[in-house]
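The complex appears here minus one protein chain, its other protein chains still in place.
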């Protein structure tokens, strides 16, 4: 998924006609000063760190400025901060509006009901998880015919607005719905959507675009703020790769089998650090690439757990052996391979010929890799 | 309904990305000369009368020009011609393309199936009514999810095209479908859609926009080429008014009753000339306006046939009496009124007080008005 | 229930605070209909003709257990009014509103159908079953309880014909005005089975118009499945071809859609076809007499 930074989300909102505070992005204190000095951002203004993590307000990443010098200072104090591992490289400067009530609205998917859902609450401006269930309205929106006027009216009622504010809300909900569909969003969340005068204005924007729809949205291809460098390489090679804090690398095929492998390793005291899902590949080169990527993550031990269904065990074994030859001796690590299924015997033979022991038992091999990781420590 | 002249239809097509010949509209021979002289329309070019009636080709309303002087001459010979009562005031000049096969495609409504339908035929360039049924493909298009790729492929097969021509057709069909829905069209017809090089180009455009959707399309409000002046006034006053060739005026309420009235008049040798459907009005002013409009059409006799359901007979009678007072003596005509239903007695009393005889029998009153029209002749 | 409505029909009127909504709420109540709720957004808490008004159909249904809707909402808002009704669980909606764009009606029709809801209309007089209930705008005075069913595409002409049936001393079981728009929720072929199955209908009057193929499709059903006597009338026999819907329309209805084809189809199906509306009541009376003799 592609999470858009606030300013990118707002840029997208603007296309659909959602009212926004006037503002601009700065990547240096000087730029912040100049944007406010030349009036591109009216003063007084808010200066906000552009990071994807929540809780910016508490972390000193949102400041106010009433002069270009203050804007510069605010930007200087925010740029370079780190939030949950994410360094602030951009700040969004926006005019400070006289806001009234703060609301919450979002469109997302209700998986169980297989339908988009409009969530609204009069209790905006705080994290929606902390809002009481009774204060939240959930409204399914059928993709055909799409968001209707009575659904928008119901949201207005749940927000307690009427008159011109309700009319403004009505337009904003229509625009957000349009964006939700047209941009292939997983989530469009505005919190707060604030009353300003007799209308509403989106003060924040949280937008997540679905990865699977990337083929329709080349415009999002360059946004990769939310991945580690190795994850980024994996993405380019279309390998599912996630880095955690542990020290055992796991290569498996299929999300379910990968998760089950982690469960078993944890059970025996192991601490998985990287997991890599080969999926349904039957290309030995892809196995080699995956394995070399794993080596770069420097695990203490690696557990290869394959059930050959679509994938053939001998293909995986061939790819793995080729990869092992390319890993420098200094980067080597203990490897426990467990392969089952399609062409299992051929696979085991290939591994053993290369000096790698392969067993069919999940429990036994999990215990072995946990011991290996501890031994290597 | 709003029928768009060819050039307006093509202007709309352009918005949706349908490939068109380069061209421009001229309203005088001078303009035709200048458009070709300055290259706005490449030479050689076609000069086509912009009228809504069909059969232009046979009527000398389509000519060719290979120089600005010829374009001027062609325009001069076409402008001012009359086609089925319609005077040519505009010509469309378009580059003459080297065309290959000519196809027919249209989107319209299948009323019985309540679904839009894509009609396609490899036999384009002639009137589709004259094409054999077996050479026409009819394909329903569900409004949700809209025109699909396999439906477009089926149309391509029915047209016998493949490769890059099929790809071009695919895009054109997608664009026309989008236009059909977004513009609230009753009909979008391209005949011929011609093969030019390795793509297709819309050589003609027949577009009808639905009147009922006018509230969504203020851009079509100014196009009134297809109405008589009285019909135009009626439209502004929201009165259903149609002018024919006969001499009896019919005012009734409801389309079914109006048609039944025409049937009965014809049966007794009458010749209805104008019919005017009051609909479900219960506003006496509207009745007055309708009646004055009828007077302007100068009928020999008028038959008022009302069944008061939603409408009240006394309302109609009041409006009618008020109107009669405003019709100058020279424009007066015999009037036969037949009113039934809601407040029938009160209505008859009002009419009789004004010297108008009202009877409840449809047959008898129809005979009376036919006699009156003949007597007045 | 016999045909769509009965004494248990509980009507919610959408657009009740408008002129038409108010007038016809009163008329429906005078007919004996249970009008249990009205809807006009922003008018919750008020009353019209003694009927409580709600902001949404969902609220109205929750409070009143309405099971049928009568829609008077202006054309630009009619689409969503119908969708709201369907979403609120109502399975019968009469749409009186005229001038609804047919592209909107296509959405309404397919949405309702997929949710199992029936639309009558739009631009229609609605349904009336004397002694039971009326959902729509057909004048009360034309009715008296009886055993003649009526299905019609027309408005006023229907009132005229229904009234004629009353004037020859007969009465109606149920009358449905389908509406004459290009896209209607219920067509002859959809309504005919209801009357075939209705034990309270002995004779059926079918009133059609030129244009479209609904009458031909209805005739086909009559020929194959309808066992009760039918008197039919087609309005517009003498109407000029008029302003046609372009060439494509002709392609769809090839060889159908004229008064001649409709009359021929109905006669072939065994219906008695009246040449003029004033002939209908006597034809119906004859058929009733014939039935009595059998």
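By letter and in written order, the chains are A, B and C; residue numbering begins at 1 in each of them.
Everything that follows uses one rule, which is that contacts are C-beta pairs under 8 Å (C-beta built on N, C-alpha and C of every residue); 3 or more make two chains touch, one makes a residue touch a chain.
Keep in mind it's a predicted model, so treat the numbers as computed, not measured.
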Residue of A:24, A:260, A:292 or A:371 touching the missing chain in the full complex: A:260
Contact partner of the left-out chain, one of A:43, A:213, A:233 or A:292: A:213
Candidate in contact with the missing chain, chosen from A:186, A:289 or A:314: A:186
Missing-chain contacts mapped onto chain B: 142, 144-145, 148-150, 153-154, 157, 162
Interface with the unshown chain - residue positions in chain A: 1, 54, 106-112, 114-117, 119, 127-129, 133, 136, 138, 142-144, 181, 184, 186-187, 189, 191, 206, 208, 210-213, 215-216, 226, 242, 244, 252-257, 259-260, 262-267, 272, 279-280, 307-311, 340-342, 361-363
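In this text, only the chains that are shown with their structure count from here on.
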Farthest chain relative to chain B (centres taken as mean CA coordinates): A
Dominant chain pairing [most C-beta pairs in contact]: B-C
Length of the line joining the C-alpha centres of chain A and chain C, rounded to whole Å: 54
Centre distance in Å when chain B and chain C are each reduced to the mean of their C-alpha atoms: 28
Set of chain A residues in contact with two or more other chains: 144-145
Contacts with two or more other chains, residues of chain C listed in rising order: 107, 110
